[in-house]
Structures are given as structure tokens and as C-alpha cells.
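Below is one structure, written out as C-alpha cells; the observations come after it.
Here the complex is missing a single protein chain, while all its other protein chains stay put.
Order of writing sets the labels: A, B and C. Residues in every chain begin at 1.
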Amino acid sequence: MLIVMTPEAQEEEILAVAARVQSLGYDAKILPGAQRTAVAVTGNQGSVPADRFASLRGVQKVVRVSAPYKLVSREVVPDETVIRFPNGVAIGGSHFQVMAGPCSVENRDQILEVAAEVKDAGATFLRGGAYKPRTSPYAFQGLKLEGLKLLAEAREATGLLVVTELKDTETLPSLVEYADVLQIGARNMQNYALLEAVGKQPRPVLLKRGMSATIKELLMAAEYIVNAGNPNVILCERGIRTFETMTRNTFDVGAIHMLRHLTHLPVIADPSHGIGIWHGVPALARAAVVAGAQGIIVEVHPKPADALSDGPQSLKPKRFRKLMDQIGRLRAAMAEPDA
Amino acid sequence: MLIVMTPEAQEEEILAVAARVQSLGYDAKILPGAQRTAVAVTGNQGSVPADRFASLRGVQKVVRVSAPYKLVSREVVPDETVIRFPNGVAIGGSHFQVMAGPCSVENRDQILEVAAEVKDAGATFLRGGAYKPRTSPYAFQGLKLEGLKLLAEAREATGLLVVTELKDTETLPSLVEYADVLQIGARNMQNYALLEAVGKQPRPVLLKRGMSATIKELLMAAEYIVNAGNPNVILCERGIRTFETMTRNTFDVGAIHMLRHLTHLPVIADPSHGIGIWHGVPALARAAVVAGAQGIIVEVHPKPADALSDGPQSLKPKRFRKLMDQIGRLRAAMAEPDA
Amino acid sequence: MLIVMTPEAQEEEILAVAARVQSLGYDAKILPGAQRTAVAVTGNQGSVPADRFASLRGVQKVVRVSAPYKLVSREVVPDETVIRFPNGVAIGGSHFQVMAGPCSVENRDQILEVAAEVKDAGATFLRGGAYKPRTSPYAFQGLKLEGLKLLAEAREATGLLVVTELKDTETLPSLVEYADVLQIGARNMQNYALLEAVGKQPRPVLLKRGMSATIKELLMAAEYIVNAGNPNVILCERGIRTFETMTRNTFDVGAIHMLRHLTHLPVIADPSHGIGIWHGVPALARAAVVAGAQGIIVEVHPKPADALSDGPQSLKPKRFRKLMDQIGRLRAAMAEPDA
Partner (left out) sequence: MLIVMTPEAQEEEILAVAARVQSLGYDAKILPGAQRTAVAVTGNQGSVPADRFASLRGVQKVVRVSAPYKLVSREVVPDETVIRFPNGVAIGGSHFQVMAGPCSVENRDQILEVAAEVKDAGATFLRGGAYKPRTSPYAFQGLKLEGLKLLAEAREATGLLVVTELKDTETLPSLVEYADVLQIGARNMQNYALLEAVGKQPRPVLLKRGMSATIKELLMAAEYIVNAGNPNVILCERGIRTFETMTRNTFDVGAIHMLRHLTHLPVIADPSHGIGIWHGVPALARAAVVAGAQGIIVEVHPKPADALSDGPQSLKPKRFRKLMDQIGRLRAAMAEPDA
């Protein structure tokens, strides 16, 4: 349930509403908005008595929220979330960003070379895995702490922000120290201990859709993070598992639209995992952009054939540069008046 | 297997190759191309002895075709298929077309109104179901022959070409008489009797991907039609069945890219069935266009709330017009030099 | 809607109810039962006025049927359908039958040998494809009419009933002449022209679940057949298409239970297509039997390595015989008092 305050409501009135909510045994979350503040009521198993709030001072209306996700819903928070970084980069709302880099950080030369290339092509974030969750215990598991340090060095060299995957709560402090955005991978989308942990630290979170997660479950996973205290969650469509085997996953471009429709959080796309074949990555990236994605995350590697992981789906820097040009044109075409 | 002739090969040399193929118990199909002609060898269970052809006059090389589909493969026919209609409209290669109209032809006023609207917005084909395959035997099954006649009347009034679904072999003669393109629906993609029947009649065929068909199976279904004698097949991605229930289907935009990569046949998209919700149709249509679709087929209805079928996914004419404008901009942006 | 008559209702009262239904523009179907007769009202788009029937003579109650399928529903017809053949064999209710034989009829020796083997092991039906729907137009398409004649010869020799697949309406008269049960394959489950055609001929129909059909859609497909006039439909679970690739399909044993729960029609299982690997067939067959299947259909071939189709999933006669023994024991265990 959502208790919407009048635009003129005073802070003390808002706090009084929150206190009443808590006195009835529920949780209250104060949601400031551009126009007016609202108080979300959560933690209720059954229905909440709306009439206990409707007559309080400063309350404009009491709205029942039909979706099981509350804090991430546009019903509850109509203003789009824009996440702003110290270097001035922003994502969400009308702000579009490109994240690029290798699947894994492999060595110093590799990451510095890719960083320089993708920066030059227009990316604003460097991606790269330091702690790699792998299907096989015998596969390359990443450079770990050394990888984080190399990412930080690449940031120093280029000004790019760093996004890298968090595998577990043990390594969380290191990632908070070295990374700008913490990625929760598809396999961990319903690892609730991890969701709660990233909800209690200061970095924005890039939450990837699980390979068989519904759109609603992705929103519920985001709800865990926001409910734990971190409002800065970026959602990422990266393809789902279906019967089709020709592509690595089935990229659900319709989910991008539905997510934009349902939530105020930024929504981006990972076309590399979405198709799993380098020559298909540009087509999916373009599709994501015109379907409403507010960013893309793309695997770029100087020598895909030598990559320690995900080589077949990595773009060479030259091909990435061409994609950046196409995206620029498409975004311009979408932005024309009357478009 | 494919026997590629030299550019200078004479017709008698080509016929001699085909005769040798047949004398060995296989089927030969002569495939003329812009640069050179090839002879496809089909009907073989095991391997074909390549050395029986390599030394014939006019033969440049003998190529083993790895895919189970032959005649529809780019490996076999590198030139893209362009289907040209008597009124000058063409689809395939660089020719892009929009097909629009209601799910079902409901009455004369409805179909004439929609036809005029979509024509005015820039569509070149009118879609509309006369014979409707429905999950329930108690649901509206279409106006049948009367529906075909109304479509033909709308064609007279607007100059639009008519595309409509073929349900069975019994009604094939009527569809050949009244329609310009015969649609094979998703549920019939592996109805081989129907595929062979449309392979032996003169109209181009719009073949929709089955709801759980792989990309390879779609190509094999097209192979049935082409092998039966009809080279004019348009493939259509319309979403597949997955675990996601928020959208009617999961639109596989990656399949559009893969199909363009694998086959010379035209590839279009049906965003209406792809998402099943009107407000998502434009996003999917745009995504399909920039991923490489050579056309789209969209459900448009003047009063979606009153539609006898598929109302929730139908666009109003005004919204369709806006989509046409967006598509024009995106196609222009894609076509810019260096893009 | 269902109009349930009293146990004492006279035939003239039943006919009067049906006449009233038709006079209001609906279709009436008289459903005799062991205890009492009912009249099903179909063909209605919206709601039917129950009060127009409740007061007629002989009417006990008027029941709204919530499911979209009516004639196949247990809600409507509580007595289980038992299909009886002229040779005394029955399937449905407590009658369990085994259908066995090769995927394709390949030649006279093969089919006569298999028929003798499976008969001796206890099967009562011989399965074998004469008209084969194949994914590739270049694959073996069956012996066609000659195959039907060989099946009939095997019936003469063994007394087994013959079940074989119907591909299209053109070959329907031949199948009605030579076969005892007409099989609609998974790819044709929503080929409505075919469903209506088998609804108008006298042979029982074995309807296989489509590879991505829901349980509800399978019931709706059966509804087409029964609504067209043929009440003798056997439903068959044969595995569905999922992301798992190690097995040919994912055998949905839960669907067997759900179908038994929802419909009065006989339900059987095809473990051969369900797993696609011979050594898994007995496990699935056993599972189907204890989950409630009233029959199984199994591929048996004397020399699986030489089979023209489905060799990898065919049992040798000796292994089939052992399976028959296991099934007998399990059925006995299930039938014990208090079980």
C-alpha cells in the first residue's frame, strides 16, 4: 500500500504517517519524489486498513499497489531513477551509457589496451570479470584481487568507471573498494543473501536477469536490494534459456519494453550473452537501444580467439567502434521531434 | 551437395550435370544465380560421390553442404531472393515492406476502413484472416469465403496486396484466387501436406515460425516448400513459447539476425504476436527493423476493444501511423553511408 | 453450461431440453451417462441464461462449466470413456493396453517379425508408421499405401489391432480402411482441418500432445474431435520440448496425472519419444503406468541399428518382453486391496 502525501505536506506530517504505519506492525519506507512524497507500507501479509491513514494530516490519498513489487514499481515511484556518478556520468531517465570490455581481466596489457580502445570509441564504463563464476570447477576462475587492481589501474588511465561481478559476500569489501558498479550475475539473481548484502553497501548494483527468471522475479530481486537500503539498481536483460540451441540464449527484447513500462529503475541490455555469437551482437545491441534500453554492456576483446572465456561472443575493437557509430545514429533518429 | 558451374558454363553442360545426378539416383535442382549457376543434389541419404561430377565439362567445384537445408541456404544460393509482385512492390534484398490490418476480417466497413488507413500510413500489404485456426472449436472461425471477397474488394479500393492465412488444402484454390500471399500459420509450420501443397501453386508464401520451432526447423519447413517447386517463401519470426507469461510469446529478435545470416529468403517479423500487448508492439517492430527484418506484419484495428480476436495486441490507426514514421527514420539512419 | 437431468428423466424430456437450447441459438449435445443424462450447451460466446432451462421438466440442475473444454471434461461427463474394439479389446477406465512396434513399417519381414514378437510378449496393438511426417523433405517418408497393407497383413497373422499415423486428409480413406486407430502426431495436434476430419469418421483416434502444447491445449484439441462427432479419443503424453538437450524430449509424467484428473478420456504414454534413448524407455514406461496411464505405446525393432527411423530409441524384443513383465508386476502391486 502507498500513502501519497499532498505536495504541501510537512516533514513532521510525513513522519507522523510513518510512525502510525509502524505502530500497526508494518514497515514504512519514505519515498521522496519530485512532486510529492509518499510512504510505502510493506511487510504486510494480509490487507492493511487504509482508513487508519486516510484521515491523517497531509495525506492526499491511499493507493493499493497491486504488484508484489512495491519500491521498484512505477505505480509507487513515478519519477525515473537516475544514477549519477562522481565523474558526472549518469544512467537512467534520458541518460544512456555504454559499458564495454573483456569477459575476464586476463593480464595488464590486455585490460589497459581494451580500456583505451573502448574509451576512445565512446564507452563510459569498463567491464571485466575478476571473480568468475564458472560452470566447471576446473575452468579459469579469474585473477581475483589482482584483477580488481588492474581494473582500477585502467580506470586511472582512462577515466572509465568500472563494473565487475560480485560472486559472494566474502569478496564484497574488495569490490566496494575497487569497483564503481557491482554486478550480480544471472546465476545469483535469487541469491538472497547476496542481494541483501549489496543492498547495504554504497555502490550502485547491476542486476542481471536469471537465465530462467520471469520479468516479475527480476523485479522482486531488485525489490530485495532496494528494500535493504540501496535505491541504485540497474536491471539487465541478457537472454533467457529456451529450447533454441543455435544461439547461446534467447534475447528477450520484449522484456526491455516491459521493464521500462513497469519500473522506474534504469534498464540495460547485454547483447553478447544474449546471442553468444560475435556477428549477432550488433543486431541485438541496436534492437535493445530502439526498444528502450538505457544502456548496453558489450564484450570487447582485442584477440577474441585467444580469450580465456567468451571469445566467440566478443567483438574486436574495430567492430565495436562501428557499432557505437550505429547506436549514435539510431538514438539521434529516435530523438527527433515527433519521433 | 552442390555442383557449382563456371560463369561461362553453357546450358547443355548444366543439363548434362543434372542428367548425371539423376542417373545416379539422386534429385537435381538447377539454381540460376547472378554470377553462375549451380546444381543442387538432394534426396540422398548417405554421401554422394563427388568425383563423379568434378570432371564434367563446365563444373568449377563440388561443395559439400553441411546444413540439412540446402535450397534455402546461403551456402547454396548466395544471391538474396527478391519477390516481385505485378504492381511493382518487391520484398527481400534491400526491399522492405509493411503488412498491416486486422487479425480477422469482421465485416465490410471494418476491412475497408482499416485498408484505407494503413495504405495512407504507408503499408503495401493488407493482412486479415478469413479462415481462422482457433484453439477452441467454439471461438469465431472467420468469415471464410466472404472474408476473402472482402479482402479482394479492399485491394481493389486501395491497391494494397492481400496476405491471408491458409488453414488447409481444401480452401487452397480459393486463396490462390483471392490472395497475393498465402500465410502458413505457426500451428501449421510442420503440416507437411500443406507445405507441399503451397509448394505447387503460384503465390508467394509467408511461413511463420512455429511456436516451439527451432530456427533450423523453420528453415527445413521452407525447404519443403522450395523443394516442391515454389521459390518464393518469406520467413516470419513471431515469438516463441517460453516460461515467461507476462508477454504472449517471447520475441526472438536474435532469430532475425540468424535467419538473415543463414538464408537468402526474405525475413520479416510479427511484433503483434511477438508481445501480445499493444503498447509493446512499436518497440518490437523497431527492434526487428534494426536487427535486419525486411518487413513487418502488424495488427491494426480501428476499435481494438470491439475486435473479435486479438484486440489487446492491435494498434489503433493513429498509433500505427506514428510507428511508420519511426521506422522510416530508423531505416534512414541505418542506410547512411558508413553506417 | 451443462444441464443435468434427473435419473428418471424421459427421453422426450431430454429432447425438449435440447430443443430449447437450439431455439436460443446454441448447440446442444446429449451426453448419456451411467446414472443420468446431461445436455451440454456449446457454441456460446457469452453467458447462457440458466433460468431458461432450470424449470423444464426432468431437469435436476444447471451447472456452469468453468473450463474452456466441455465435452472432454470430467465436470461434464463423470463416467470414464471405455473404447471397445470388435475383437473384445478395450482401453480406458480400468482397461490397460500396450501398443508396440517399429517407428516405420520398412518391409514385410520386419513388420511380421515384430508383430509376432510383441503379440507374444502381451501387446494388443501393433504400431507402425506408413506415412511418416519428417523434418527433412529428403528423409524416408514411409512405404505409404504398401505400408498400410503390410500392417493389415500383420493384423491377420497375429490378431493385433493396428494403430498408425494420419498425415493429411487425402490419405484418410485409406487409413480408415486399413487401421483400427488413427494417430494424430504431435506436429498436427493443432491442425484443425485434420482434427475435424477425424471427428467425422468411425475409427478411434490416438491424439498425441504437441511438443509445446499445454495440457489445456491438448484437451481443446480433443474437444475439436469430440465436438465434430467422434467420442473415442485416446490422449497421449509423449514428452515436451524444453531447454534440456540430453534427452530428446522432457517426459511430463505429471501431465498423465493431470489429464486423468481433468478428463474422462483414456490417457496413454509414449516413453520412446519421451526420452529418445532405448535404455531410458523402461524407466519412463514404468513411471507412466504407476502415474495412472491406461496404456503405453512403445517402439520395438528387431535390429535397432538398422532401423530407417528412431533406431536409438527402439527396444529389442527381448528387452520389451522384460518390460512387459515389470509392468505386470507393478499393475498387480497397484491393484492390491488398500493400495
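To be clear about the criterion, a contact is a pair of C-beta atoms (placed from the backbone, for glycine too) under 8 Å apart; a residue touches a chain by one contact, two chains touch by 3 or more.
If you're wondering where the values come from, they're calculated on a predicted model, not measured in any experiment.
Novice: So which of C:Asp79, C:Glu244 or C:Asp306 would be touching the chain we can't see?
Specialist: Of all options in C:Asp79, C:Glu244 or C:Asp306, contact with the hidden chain holds for C:Glu244.
Novice: Who touches the missing chain here, A:His95, A:Arg187, A:His261 or A:His279?
Specialist: A:Arg187
Novice: Touching the hidden chain in the complete assembly: which of C:Val181, C:Val233 or C:Ile256 does that?
Specialist: Going through C:Val181, C:Val233 or C:Ile256 one by one, C:Ile256 is the residue touching the chain not shown.
Novice: Of C:Ser136, C:Thr169 or C:Thr214, which one is in contact with the hidden chain?
Specialist: Of the listed residues, the one touching the omitted chain is C:Thr214.
Novice: Which is it among B:Ser73, B:Thr242, B:Ser272 or B:Gln294 that touches the chain not included here?
Specialist: Candidates B:Ser73, B:Thr242, B:Ser272 or B:Gln294; residue touching the omitted chain: B:Thr242.
Novice: To test your reading of the contact rule: which positions on chain B touch the chain that is missing from view?
Specialist: 212, 241-243, 245
Novice: Which parts of chain C are in contact with the chain that was left out?
Specialist: Touch with the absent chain occurs at residues 212, 214-216, 239-240, 242-247, 250-258, 261, 274-275, 279-280, 283-284, 286-292, 325-326, 329-330, 332-334, 336, 338-339.
Novice: Considering the entire assembly, which residues of chain A contact the chain that has been omitted?
Specialist: The list for chain A reads 42-45, 68, 133-138, 140, 167-170, 187-188, 190-194, 210-212, 217, 220, 223-224, 227-228, 241.
Everything below uses one rule, namely that only the chains that are shown with their structure count from here on.
Novice: Measuring between Cα centroids, what's the chain most distant from chain C?
Specialist: For chain C, the chain whose C-alpha mean is farthest off is A.
Novice: Distance from the CA centroid of chain B to that of chain C, rounded to the nearest Å?
Specialist: Chain B and chain C have C-alpha centres separated by 34 Å.
Novice: Can you pull out the residues of chain A that are in contact with at least two other chains?
Specialist: Within chain A, residues 212, 242-243, 245 contact more than one other chain.
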